[in-house]
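== chain A ==
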Amino acid sequence: MNPGQQPLVEFHDVTVAYGRRPVLWNIDLAIAEPCLFGVIGPNGAGKSTLLKAALGLVPVVGGFVRFCGRPRRQVQGRVGYVPQRETVDWDFPVNVMDVVLMGTYGRLGWLRWPGRRERAVAAECLERVGLADLADRQIGRLSGGQQQRVFLARALAQEADIYLLDEPMAGVDVRSQEQIFGVLAALRDAGRLVIVVHHDLRTAAEWFDQVALIDRRLVAAGPTAEVLTADNIQKTYAGGIELLEQLGQAVAERGRTE
Partner candidate 1 sequence: MLGITAVAVILATAGCGGPLADGGKPARESAAGHRPRVVATTTVVADLVRQVAGDRAEVDCLMAAGIDPHSYKATPRDAERLLDADLVVASGLHLEGRLATLLERLADRVAVLTVADRLPADRILEAAGGIPDPHVWFDAGLWSLLPMKVATALGEIDPAGAETYAARAEVYSARLREADAEARRRLAAIPAGRRVLVTAHDAFRYFGRAYGIEVVGVQGTSTASEAGLGDINRLVELVVSRGIPAVFVETSVADRNVAAIIEGAAARGHVVRLGGRLYSDSLGPPQSDGGTLEAALATNVETIVAALSDAEAAR
Partner candidate 2 sequence: MSSDALALHGWSMLTAATVSASCALVGTLLVVRRMSLLGDAIAHAVLPGIVVGVLAGGRLGGPLVLAGAVVAALMTVGLTRGLRAAVGLAEDAGSGVVFTTLFAAGVVTVSLFASRIDLDPECVLFGILELAAFDLVSVGGVEVPRALLTATAVLVIVAGGLAATWQLQISTAFDQEAAAAAGIPVAVVTTGLLSLTAVATVAGFEAVGAVLVVAMLVVPAATAELLVHRMHQVALVAVAVAVAAAGLGWLAAWRWNTSAAGMIAVVLGGFYATAVVLAPADGLLARLVAKLALDWRVAREDWLARIWRAGEQAGAAGASVVRPRPRTGLERAAAVWLRLTGRVERSAGRVRLSKDGAREAELVVRSHRLWETWLGRHADLPADHLHPPAEWVEHHLGAAMRERIEAELTAGEADPHGREIPPEAGRPDGPPPVV
């Protein structure tokens, strides 16, 4: 899939602002090979924003994101996405199978409905996340962990090469966490790149092959063991934030009172 030896994902000097106020500064990051990649940082560090910027959900004010050297629009079908669980209304009248089938919509395009093949794919994805027997259940009647796994199954049904997951382990019971991790590891083993936004440092060390430490700016990135040093963690969780915070404020202010 990667003839030109381009990195699978490349963030080139990406700055993201909400309104006028920058929240993510100059992220420069390239991931060359399939692996389990953790994006780690404190609350409000801009981890989710990073994923959203990659997916074009929030505008990038500086720099660019490339997938295999190409802009996102050209590789749409090859990027799978698992948003945070709270972003949707779980009372929505769809069942588990309906949600997983949504993963196949991208390939189907306009005017075509999921057919036998798509149903088979969806069923298999549900099998992989251990929810095969709940296919007909309304999504509101699932536990948090099960809901998260439905989202994962939907991303699997996208049959993508790169997966972006936003806090898949948040508010999820340990059993579900392990199951999700198992699925992700299997994806990695099958040659996919899996990028996971994660806030828990302890589990990060054992799960991820590579990590990036982020707190409004990229503190460090690389193989887990090299990056997760006491010094880097200190820098991520204590240093620099305040200044960036103030700078963000200053930029927003000057823009307004010019």
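Picked so that all candidates are chains of the complex that A comes from, given by their letters.
By our rule, a residue touches a chain if its C-beta (ideal position, glycine included) is under 8 Å from a C-beta of that chain, and two chains touch if they have at least 3 such contacts; residues count from 1.
All figures in this text were calculated on a predicted structure; none of them were measured in a lab.
*Asks:* Looking at the complex, which candidate is in contact with chain A: 1 or 2?
*Replies:* Looking at every copy, the candidate touching chain A is 2.
*Asks:* For the complex, give me every residue of chain A touching candidate 2.
*Replies:* Residues of chain A touching candidate 2: 12-13, 15, 25-26, 28, 62-63, 91, 217-221, 235, 239-240, 243, 246-247, 250-251, 254-258.
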